[in-house]
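All protein chains but one are shown in place.
In this document, chain identifiers A and B correspond to the written order of the chains, with residue numbering beginning at 1 in each.
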Amino acid sequence: MTPLAGCLLVSALLFSVGLAGALTRRSAILVLAGIELMLNAANLNFIAFWRFGAHPEFLTGLIFVIFSIAVAAAEAAVGLALILAIYRHARTSDVSEITEMKG
Amino acid sequence: MTLPFLILAIMTLAGGVAAMTMRRLVHCALALVVSFAGLSALYLNLGAEFAGLAQLLVYVGAIAILIVFAILLTRGGEGEPEGAFSPAGIVGAVVALAVFAVLAWAVETSGVARAGVTVAAPQITMREIGFALMQRYVLPLEVIALMLTAAMIGAVILALREKRNDSAGDSGAAQKQGLRA
Partner (left out) sequence: MMRPESMSWIVRNLWLIPALPMAAAAVSALLKRSERRLSAGLAIGSMGISLVLSLMAFAEALADPARRVVTFNWMQFGDQWVQLGWLLDPLAAVMLVMVSFVGLLIFIYSLGYMAHDDNFTRFFCFMSLFAGAMLGVVIANSLLLLFMCWEVVGLTSYLLIGFWFHRPAAAAAAKKAFITTRVGDLGLLIGMVWLYGQTGTLLFYNSGAGCLERTAVAGMEAHLTVAGMAVSTAIGLLIFCGAAGKSGQVPLHVWLPDAMEGPTPVSALIHAATMVAAGVYLVARVYPLMSGSALEVVAWVGAITAIFAACIAVAQNDIKRILAYSTVSQLGYMMLGLGVGGVAVGMFHLITHAFFKALLFLGAGSVIHGCTEDQDIRNMGGLRRFMPVTFAAYACGMLALCGFPLFAGFWSKDAILHAAHGWGVSQGPFYLGAVGALLTAFYMTRQMYYVFLGQRRLAEATVSPAAVAAHEIPAEQIEPVVSARTGEVCIIEHPHESPAVTTQPLVVLAVFAVLLGFVGTPAWPWFQSFLAGESAGLDFGRFGEAGLLPLMAVSSLIVFAGLGLGWWFYGRKPILHATDPDALEKIQPGVFHALANRLYVDELYGVTVIALTRFCAGFAAWLDRWIFGGAVRIVAWMVTGVGWLDAGVDRFVVNGGFDEGCRDVARGGRLLSHFQNGRVQNYLRVIAVALVVLAAILLWGRRG
């Protein structure tokens, strides 16, 4: 197995762990944490492809990860603020009880 | 596939698994920190120093702290004795497993697993990253800056206490209780 494939497998595992958490946990905060893990798995993919790709001197993957981290920071801030607002409104942060969007 | 890589990968994955399975939310947050730190070390290992340090600063330094605060403010610190997992949790786990299977299959069939490309670690200086950010990627950088500002304002507005008249005392009491816990 090449280093690239190893990285990709680690990333896939991390993604699945994050997805499992997001799908199974009741706490909205942990759902968000799972999503963060998935995002990080994607970042790891970018770094791996940049590192083992044909043109590491172009920096594309690296720069993408930097931007992605910035976006993730914004996403986490807004997401947690939303959870706080929902908690204040619904008195719970249990996603299986928050069903306001029921169609 | 080197030993440091394996150790760091195991640390990252173990942190992730722990974060997603532990019952007390605070423990989960701490496990998450371990996972993020491991990931950042992985980046360093792969030669992406700048991204690794940014990861450390942003995730371990900022997002983890935010998550801990959110846990405290939503009384999550009390723990969830029963029902940490959703009723349909097992289905979710199976689906996640299926996703992993499909991803692994994709990696396996894509050919990268067998192609023997081993490039020497690229020598990237901070100077080059700086030039790339300030010249080629300056517009995305500005957009990201604007978006961060907007997200900050939005987060503040969302998290602001709503109206004083709608049971402000109640909410305050709830928060105090949360902090005590």
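Heads up, the rule we're going with is that contacts are C-beta pairs under 8 Å (C-beta built on N, C-alpha and C of every residue); 3 or more make two chains touch, one makes a residue touch a chain.
Computed from a predicted structure; not experimentally measured.
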{"item": "Touch criterion as defined above, residue of B:10, B:88, B:121 or B:156 at the omitted chain", "value": "B:88"}
{"item": "Hidden-chain contact residue, picked from the options B:10, B:106, B:121 or B:160", "value": "B:106"}
{"item": "Touching residue (missing chain; options B:25, B:96 or B:159)", "value": "B:96"}
{"item": "Absent-chain contact - pick from A:31, A:48, A:70 or A:84", "value": "A:31"}
{"item": "Residues belonging to chain A that touch the chain removed from view", "value": "19, 22-24, 31, 95-96, 98-103"}
{"item": "Hidden partner chain, residues of chain B it touches", "value": "86, 88, 91-92, 95-96, 98-99, 101-103, 105-106, 109"}
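Basically, only the chains that are shown with their structure count from here on.
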{"item": "Chain B to chain A touching residues, read off their complex", "value": "1-2, 5, 9, 12-13, 16-17, 19-21, 25, 28-29, 32, 35-36, 39, 42-43, 46-48, 50-51, 54-55, 58-59, 62-63, 66-67, 69-71, 73-74, 76, 80, 83-87, 89-93, 95-97, 99-100, 103-104, 107, 112-119, 121-122, 124, 128-129, 132-133, 137, 140-141, 144, 147-148, 151-152, 154-156, 158-159, 161-162, 171, 174"}
{"item": "Touching residues on chain A, where the partner in the complex is chain B", "value": "1-10, 12-27, 29-30, 32-34, 36-37, 40, 43-44, 47-48, 50-52, 56-57, 59, 62-63, 65-67, 69-78, 80-85, 87-88, 91, 93, 95-96"}
